[in-house]
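Apart from one protein chain that is not included, each protein chain of the complex appears where it belongs.
Order of writing sets the chain letters: A and B. Residues in each chain are counted from 1.
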Amino acid sequence: MTSPGAVAPIVRMTGIAKRFGDCQAIADASLEVAAGEIHALVGENGAGKSTLMRILAGLFPPDAGTVEVSGHDVTGWSAAEAIRASVGMVHQHFMLVPPLTITENVILGREPRRGLSIDMPRAHREVAAAADRNGFRMNVRACVRDLSVGEQQRVEILKTLVRGARILILDEPTAVLSPPEVQELWRVLRALRADGGTIILITHKLDEVTEISDMITVMRAGRTVARFPTAGASPASIARAMVGRDVALMTEAPVPQPPAAPRAAAGGLEVRHLVVAGERRARAVDDVSFTVAPGEIFGIAGVEGNGQSALIEAIVGLRRATSGEIRLGDRDITARSVRERDALGLAHIPEDRHRRGLVLDFSIADNLILGRQREYDRRGSLDRARVLADARAAIERADIRPSDPELPARALSGGNQQKIVIARALARDTAALVAAQPTRGVDVGAIEQIHARLRAARDAGTAILLVSAELSEVLALSDRVAVMYGGRIVSIVPRAQASQETLGPLMTGAA
Amino acid sequence: MSDAATASPAPAPARRARVAEALLPPLVALLVSVVAGDLLILAVGQSPGAVYRLMLEGTWGNAYGFAQVLYKTTTLVCTGLAVAVGLRAGLFNIGAEGQLAAGGLGAALVGLALPAGTTGLIAIPLCTVAAFAAGGAVGYVPGVLRARWGAHEVITTIMLNFIVLAFLSWILTGRLRVPETVHTHAIHAGALPRLSAWWAPFHGSAANASLFIVLVAAAATSWYLFHTSRGYELRAVGLQPEAAESGGVNVGNTWIRALALSGALAGLGGINFVLGYEHYYEEGFATGAGFLGIAVALVGRSNPLGVVLAALFFATLSQGGLAINALVPKQMVDALQGVVILAMAASVPEVRRLLTLRRRAR
Partner (left out) sequence: MSMVLAFLAQTLRIAVPYLFAAAGGVLAERSGIISLTLEGFMLGGAFSAMLGSYWSGNPWVGVLAGLAGGLALGLVHAVATIRYKADQVVSGIAINLLAVGLTRYFLKLVFDSSSNSPRVPGFSAGTSTTALVSGLLHNPLIPLGLVAVPAVAWLLYRTPFGLRVRAVGEHPEAAATLGVSVKRVRYVAVALSGALAALGGTYLSLDQHQFTDGMSAGRGFIALAAIIFGRWDPMRAALACLFFAAAETLQIQLQAMQAIPGQFVQMIPYVLTIVALVGVVGRAVPPAALGRE
């Protein structure tokens, strides 16, 4: 409760709940933001931060709870009303229309008119003036698709400012910025605060929280769990509030010992001077080289968006490399197809199981043979009996529940779905395994089982390339650890020398 | 949205609910078309009950009518299978009209090329394969255009309909046709017997033995889709192409294979008229059957058995239109066809939405 004489919070959200389809995104969240402060909303992926702010911005109503802005109850208002009430949001994935110019993107929805048409000269003038006023250098006639990421973000911020935003919400704004661009963003935010504006910053980067914010609210699994001033808070205390007991689970695992006698099997995965193009950049993977020996887990840590996806797709065969070499054992597989690589013993756990890992409408048994379906041909037909028998064995071994092989994969929880993907990847003697985000969206119990299977595969001699955005997972599993930043491998160290403190700065490019 | 993506789903629909999701839309579509039919009938001042009764009498109520239903079903099963196979692969084949016509001409050409008196044991399979191959060749083109150049098959198959039909017309008027007509000479070999040869009550109807060939084709399609590895790949590509690709399936080749097979199945429908009925190729011999195949595939839920049943339904509707012509313009059936497709298209997502809401409310 606020004490008498104190100013009421400019934003107050209480008892918010929201569900989408089968997923409870927010169970019970609240937020209090004072006017003129920079307020950090922190939490892990999936904590519900974005959803909470989208409710505030009027994109959809909450299922329960109230939203108050400047003392007025605005629960369930529309985006248009929120904008009129000076609430503006800059989204994590930009809401810009690529073929349109900066001006057109900025005026969309509130176009200046002359008669029946848009007064474009006036629009250009006004947008350019607003840009100058806020210290943004931009050519307002340029097409948005030609802009850099940092420039696009500035356009997003400008969109909110021209609409008179006094409460600005930014969702993971630094995820795609380079360090100098981050400092530029801080400059803008501080200027806005000095001007009397209020800023809510969604982030999971703790160093940023301590650098820029005044107040912190922590969310975990759809609930608000803590609220305290930044002054006096340490990254460790914030992290403890963010993660809860999960951290204990990961760090309790013993530091893996290197295998006593490394198997002499030929094999291993090698990448030499690999360059791969990405969606927006010519060198999403920029001259990367490393080796993964048989019987070791080589973990690549790093924030998403630094080239990991392009690297994985190139190694697995889903994307062609611009230059460089990929070797499996003594074979050059750079030009081979996905099927050929699989036949040679390269297995893949994709990072997005719903998109790349499973055909959700197929049964568990059918998903288990994906990629190997031709091996089950017998006299022209699929040998259903063998498919089912093999499926039952795999289900039992991986403890997949429910265990009926004819159930559609859609019916299973995320963790069990992931177990199908992993069971399929490890079904044969695999020479090398590329495991991308293997426990993303997986419940705690299943995480343990999946980690155990990976370790078992490692002990059996498989070379495992682990790519994970969860540093704790990389540290829990790997024998050697690398950090990927900006498309390059910036460091490779044995596990014993790796820790949050030494790797964290490398992951944000600070070192 | 990363928030929603990481949570696990609630228990999926039980088997019963999945069956409901499959069967409800056709029932809804049926209901809507009955209502629409009622409106159209009332507009003429007739009683819907009387009209529907007459429709049933004229189709399933007498042998000749039923045989005519069987005749129309034969072509519709082929075009329905064609669209269904395409849909299973995630592709939209709107080109069944052209593929069907090409198949008919293919069968006729072989039938004309064979010497008169060639035994049916050789001639019939040859002509049938020709129909299959001609349709397949036409279906192959949009497959390649999509796989190699990303040209969307919806547009290319529609365009090819016009191109193929114009091309066939040119071939026909070039030198093949009987003067003053739009059909070829009668084929020398490969004719199929009418069903009336075995069942006298069917006398006078066009129903013929191609029905059996087509039903076998439906069974074979079902086997291909659900019991072979190639069919597995086709379905995987249709449901989740990125997962199939990750599993090593060549998505582009699968598309080509699917559209070629689709075209071939549509082409097969040509034997109904050419080998079994008039014994020559005639321009426009099955106009509308290609588009109707879309309705058949949708109502039949892209399942070969469903396709056969849906084909029976639409054939009954079509023949029934003739039977009621004294009371209500038979063109009512044409209007109802559009209503059924629209109702199907609107009810599939809506039924799914309502069933999901109901499931979550529990």
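Everything that follows uses one rule, which is that a residue touches a chain if its C-beta (ideal position, glycine included) is under 8 Å from a C-beta of that chain, and two chains touch if they have at least 3 such contacts.
This one's a predicted model, so the numbers in the text were calculated from it and none came from an experiment.
J.: Out of all the chains shown, which come into contact with the hidden one?
T.: A, B
J.: Who touches the missing chain here, B:Phe132, B:Tyr224 or B:Phe291?
T.: For the chain that is not drawn, the touching residue is B:Phe291.
J.: Given the contact definition stated above, which residue among A:Ile38, A:Ile83 or A:Ile199 touches the chain not shown here?
T.: Checking the options A:Ile38, A:Ile83 or A:Ile199, the one contacting the hidden chain is A:Ile83.
J.: Among B:Gly49, B:Pro125, B:Gly204 or B:Gly338, single out the residue that touches the unshown chain.
T.: B:Gly338
J.: Which of B:Phe92, B:Phe132, B:Trp255 or B:Phe313 touches the chain that is not shown?
T.: From the options B:Phe92, B:Phe132, B:Trp255 or B:Phe313, the contact with the absent chain belongs to B:Phe92.
J.: Just checking the interface: what residues of chain B touch the absent partner chain?
T.: Looking at chain B, the ones touching the missing chain are residues 40, 43-44, 92, 94, 145, 149-152, 154-156, 158-160, 162-163, 166-167, 169-170, 173, 291, 294, 298, 329, 331-339, 341-342, 344-350.
J.: Touching residues of chain A against the unshown chain: what are they?
T.: These residues touch the chain not displayed: 57, 59, 78-81, 83, 89, 91, 94-100, 104-105, 107-111, 113, 116-118, 120, 159.
Keep this in mind: only the chains that are shown with their structure count from here on.
J.: Using mean CA coordinates as chain centres, what's the chain A-chain B distance in Å?
T.: Centre-to-centre distance between chain A and chain B: 45 Å.
J.: Please name which positions on chain B make contact with chain A in the complex.
T.: Touch residues, chain B against chain A: 1-12, 18, 223, 227-229, 232-233, 235-236, 239-240, 242-250, 356, 360.
J.: Provide the residue numbers of chain A that touch chain B in the complex, in ascending order.
T.: Residues 20-25, 45-51, 316, 318, 337-339, 342, 348, 350, 354-362, 366, 369-371, 373-374, 376-377, 380-382, 384, 407-408, 410-415, 440-441, 443 of chain A touch chain B in their complex.
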